[in-house]
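Omission of a single protein chain aside, the complex is shown with its protein chains in their original locations.
Let's turn to chain A:
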Amino acid sequence: MTIGIVMLVHTAFDRAEQVARHWARAGCPVVIHVDRQVPKVTFQRFVKALSDLPDVLFSRRHRCEWGTWGLVAASQDAAELMLDRYPRLHHVYLSSGACLPLRPVAELIDYLADRPQTDFIESATTADVPWTVGGLDHERFTLFFPFSWRSNRYLFDRFVDVQQRIGLRRKVPRAITPHMGSQWWCLTRQTLGAILSDPERRRFDRYFRRVWIPDESYFQTLARLHSSNIESRSLTLSKFDFQGKPHIFYDDHLQLLRRSDCFVARKIWPHADRLYRTFLSDSQSADARQAPNPGKIDRIFAKAVDRRTRGRSGLYMQSRFPKLGWENGATSGPYSVFQGFSDLFKDFEPWLARATGAQVHGHLYAPARAQFAHGQTVINGALPDTAALRDANPKAFLTNLLWNTRGERQCFQHGPHDTPGIIWHISRDPNAQISVISGAWAVPLFKSDASFADLRTEAALLQKAESAMLDEIRSPDVKARVRVWTMAEFIEAPMEPLQLVIDEIGHRAPRRLAEAPVMQDLTGFGQFLQNLKNHGMHPYLMGDFPVDPAPRNAQAARRKPYLVKN
């Protein structure tokens, strides 16, 4: 009792020869099908190279184009030849020239001998699997596909469209329920024989000849008809990328493949010398292998698909430059923008750093230079503080900063002096937390010794800039978490909003703030605002400040800050 190996080969003949010899050495007869597109000389050279092995046979050649009937016809003929010549086989294993046995053949033979009635073939109904490429699942079985997908994609797609539109349908033969799965199977003699000698076979063949990718559905469907015991999985390890193309194994996958529990892997890169040397050597004993850990292989290839389809959030680089809205996160992590806080409080930045443990910058978009934390002129990633470089692409500056410092919460100050263009991007970024004390820009003016005429002009400019910014962060498509307090509102009960914002940053376990930042002395601020008004400049963003404030009661009614967007 032994097993027979069917090999479909179209390239890398030296490797196919090596593998065929390996099977033969272990006593397995091999039937090889060579694609008819392979030149005759190459084919004959290949046949000759294997002519010393009596149990390596060649079956009738078919033209095998991907997704067409030829592959099924090739498998049928090869399997027929195999069953015919070797009556003592109990299983037939379908493999390709790029397959490599990972475990000693004897183990495979024993494994199958223990399960003489089991057919190993991945076989699922179309409704239940998301495998298909190009959105064709059950339609593989109900439409016509006269045009090649590989060489004539345009006509292929158009013809599918037309059929979908006019509702053209093929009839599925009544006896069968379409199933599909990996084309690499291992079937028992009984099942395979029953499929090949089915009295209805001509009818089934005629039907499948016109099905899309029949090599993934012919045996998968008919095995359901004839098998008494299907184990729906492939013994061949085969991983597919996001386009349904098989991943290729290289020398550096050696350790990984050693931990696979599969008997055969595909596809192997033909130049992977080390893999072929290792797995085809007879000295490879069972104990040299490590405990199977197929999960690791799954993870690596799942990660590759994820990287290709979703990428790393917040990364902009030469091969990832998402269109607006397709970033999967415009930046690499949450960050906070504070406006007016460092005007209202003395030493707000060091206080914030202590309270949150975050990296706290000054005004990153200040006119003269980016004010990085601790007065640095260059920061992580060698990002310089130069204003011209930053303003040439303000968004890239921000995404770079956040990418370079990923893992560490970033906070920075913003104000009406600063590069305005960036606010559009920040306010549309769900990672951003924007907190504004509107009108607080008036405090430095109030503290300033400059001439009142200059201050008045400055105040008018800043108010206009801040007003435009507030409009921006209140627009309906804003995705940032935005909070705005007027200055009057804020100073009534400053600890409550501060606590709220800092809890949200959430770096440290939530607790009451032990230390409050020191507010600037605002005695006379009301009068200062009144003076501006008297000169015709009406400051309104800071809310109402009485000229002569009555002593404030700390227990005065607290107003809730309003949340523009949650």
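Throughout what follows, a residue touches a chain if its C-beta (ideal position, glycine included) is under 8 Å from a C-beta of that chain, and two chains touch if they have at least 3 such contacts; residues count from 1.
Heads up, the rule we're going with is that contacts and distances are computed from a predicted model.
Not shown: a single chain whose UniProt protein name, out of "Nitrous oxide reductase family maturation protein NosD", "Glycosyl transferase family 2", "Electron transfer flavoprotein subunit alpha" or "Ribose import ATP-binding protein RbsA", is "Glycosyl transferase family 2". Only one of A:His62, A:Arg140, A:His247 or A:Arg428 touches the chain withheld from this view, namely A:His247. Listed residues A:Arg169, A:Arg320 or A:Arg474: the one in touch with the omitted chain is A:Arg320.
Looking at A:Tyr111, A:Phe159 or A:Trp269, the residue that reaches the missing chain in the full complex is A:Trp269. One chain of the complex is left out; on chain A, the residues touching it are 241-243, 245, 247-248, 250-252, 269, 271, 300-301, 303-305, 307-312, 315-323, 326-328, 376, 378-384, 386, 388-389, 392-393, 396-397, 400, 403-404.
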